[in-house]
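Input: one structure, supplied below.
What you see is the complex with one protein chain gone and the rest in place.
Labels for the chains are A, B and C, by order of writing; each one numbers its residues from 1.
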Amino acid sequence: IRPREENYPESFGFGRIVKENEITQFAISVAPNGKGLPAGNGNAKEGALIYQQKCASCHGKTGEGGVYDRLVGDHGVKEKTIGNYWPYATTLFDYIRRAMPYNAPGSLANDEVYHLTAYLLSANSLIADTLHINSITLPKVKMPNRYKFISDDRRDGPMIK
Amino acid sequence: IRPREENYPESFGFGRIVKENEITQFAISVAPNGKGLPAGNGNAKEGALIYQQKCASCHGKTGEGGVYDRLVGDHGVKEKTIGNYWPYATTLFDYIRRAMPYNAPGSLANDEVYHLTAYLLSANSLIADTLHINSITLPKVKMPNRYKFISDDRRDGPMIK
Amino acid sequence: VEDSLGRVTQVARQTLPTPITNATKIQGAPPGILGTRSVFEKPVKLPSFTSARTPLQDLYGTITPADLHFERDHAGVPFIDPSKHDLLIHGMVEKPMSFTLEDIKRFPVFTRICFIECSGNFRTGKTTLTPQEICGLTSQSEWTGVMLSTLFREVGIKSKASWFIAEGGDAALMTRSIPLNKAFDDAMIVYAQNGEAIRPEQGYPLRLLLPGWEGNTQIKWLKRIELTDQPYMTREETSKYTEPIAGGKIRQFSFVMDARSIITFPSYPLQISRGWVEIRGIAWSGRGRIRRVEVSVDAGRSWQEASLQEPILRKAHTAFRYLWHWNGRATLIMSRAIDETGYRQPSYRELVKARGSKGGYHFNPITVWEINGNGEVFLVNDR
Partner (left out) sequence: VEDSLGRVTQVARQTLPTPITNATKIQGAPPGILGTRSVFEKPVKLPSFTSARTPLQDLYGTITPADLHFERDHAGVPFIDPSKHDLLIHGMVEKPMSFTLEDIKRFPVFTRICFIECSGNFRTGKTTLTPQEICGLTSQSEWTGVMLSTLFREVGIKSKASWFIAEGGDAALMTRSIPLNKAFDDAMIVYAQNGEAIRPEQGYPLRLLLPGWEGNTQIKWLKRIELTDQPYMTREETSKYTEPIAGGKIRQFSFVMDARSIITFPSYPLQISRGWVEIRGIAWSGRGRIRRVEVSVDAGRSWQEASLQEPILRKAHTAFRYLWHWNGRATLIMSRAIDETGYRQPSYRELVKARGSKGGYHFNPITVWEINGNGEVFLVNDR
């Protein structure tokens, strides 16, 4: 079911070794501990402005009632939202930067992403609306659901779980 | 590698049993012993006329030199022909009836097929040009190559043959 | 045939006379550079805005034709020029490297047949659902590419690495964290599907193949792999593709697709006649081989062993068949898959009880079909 890699040479020599500076532009992943977050800063107030311009048309004026995913809502709300479901705040920065706005993905500057992140965290009452969001503060934001998440507990065999 | 047919019912009951008279129109195969040959009669002279009209454009005026398969030629000829290769005369009737003329297959009456068969056998010097070709005479035509044909003599295993 | 974009995907034999009277009396079409589908056959996927479902009930055997392989995307199907699509592998590696598609094709090749299934592959709530609607987000291909471990050998994985992040080149830069173990088990980077280059909808020119794991982890249009010592908790593994389970917990990194089966014949909206009916379907498991499929034709009171089509491959759709004589009385029929680890596909009720949830990801209950007295077939819900 697998090829015999024992017989392979140490290196085939196909492909090109790249320098760190060639990697930087692509290495956009952000870890829960903040690794990968760029320089920059954001706050909810500026985020609210950008949000109205670039996001509200799809997600609703207040992060609810839009045609697409509801983003704001607490545990009383049925839909999964950032406030009632997401376990890590860093995910928000990472995801907005790579994928939003849906109709112009990859168009936001890092500061804009920080602003929007601050706004959406604040709209979900996860941070004070005065908090500056940056590579130091973002990983520290407490997400209420975090400890509900467990790794897969199903195993091979007869268990139905 | 095969399904277990032991478990199958004697009959599934799918499909329709047909009567002999429904089969007749489709059962056009002709055996080497003449089984399947229809009533009718042909001769080389009439065959030659039909051949010029319906066949010569592709196979040449005399059964050679056309754009398609050479039909006439003896053992001196490199190409395989009816005269130097075919083991059974019945094949000729069967094939012309089902497949020729290439641009109007299935258009010939049985008598036309008999005529053409007679003509091509005679042009290949396999019969006298006066012989009447029908369900009795056709299977008896001697084909010089007949006994060169052997059934596959390769077997499973290391033989290269 | 037009697809949902209005693109013409196939036009055959427009020059042929209509009506055709007798094909035995007129020369047919000459050989061509590409074969065509008969105009009498029109299998199609069922598209929504984000997915298109395979018409399981219209298929034969176990290979899904490439143009009928299900689709699910998060930002549409990107248009990628393969000469500009390099794969970057970096992070906790000895040699960060970039590979062109040509580079990747030079490495030792591996080929395997397996299914890919979306973890959200369950629909219910109506009696008038077809197999395509119930669970058409699973398909199977013969995949060809390179073992991920072969590329990892080339770059040299640092001993502290324990996960890798896979990222697509689509407009979502779709990203998932994958445990490094999978790379040394059976993960591949594939560039071919059923003998030809992978189709754009399946990730052209490169996709990650994680046999038996949920579809969304098998990143399409694969562009970047970063070796790390932790999962990155991307949106697709937190907000999405996690499932609330019993006890108020949320299950994350639920990669493996549990064993499942479905009877695709007879199924809604067919009507059967009295007499012999060969019940047919497919079974599959993300954990390995299907060991056994059982069929009940008496509403679950008794179960009979179905025959399985060989070869029975690991993590692969496996066709099953059971010969049944229908006496004309109303009944319920169903199938359950048992895999080589001993997992047995549960009923809907068992699953609801175990999960504390009536659906969601990884929902793989037995599909029950009602045969009424007229031979009409309907889906039974909640049983």
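Methods note: a residue touches a chain if its C-beta (ideal position, glycine included) is under 8 Å from a C-beta of that chain, and two chains touch if they have at least 3 such contacts.
Quantities reported herein were computed from a predicted structural model and do not represent experimental measurements.
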Could you tell me which displayed chains border the chain that was left out of the figure?
A, B, C
Which of A:Arg4, A:Lys19 or A:Lys78 touches the missing chain? It is A:Arg4
Quick one: which of C:Lys25, C:Lys126, C:Arg274 or C:Arg349 touches the chain that's been left out?
C:Lys25
Selected residue (touches chain absent from view) among B:Asn41, B:Thr62 or B:Thr91:
B:Thr91
For chain A, which positions touch the chain that isn't shown here?
1, 3-4, 7-9, 12-14, 102-107
Which parts of chain B are in contact with the chain that was left out?
1-3, 5, 8, 11-12, 14-18, 20, 22-23, 26-33, 36, 80, 82, 85-88, 90-91, 94-95, 98-99, 102, 105-106, 145, 148-154, 156-161
Could I get the residues of chain C that touch the absent chain, sorted low to high?
1-5, 7-16, 20, 23-38, 40-41, 43-52, 58-69, 71-73, 75-83, 106-111, 142-144, 169-171, 173, 191-192, 194-197, 199-202, 204-205, 221, 276-278, 280, 309, 311, 313, 319, 321, 323
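Please note the rule applied: only the chains that are shown with their structure count from here on.
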Counting only Cα atoms for the centres, state how far chain A is from chain C in Å.
27
Distance in whole angstrom between the CA centres of chain B and chain C is 51
Residues of chain A engaged with two or more neighbouring chains:
none
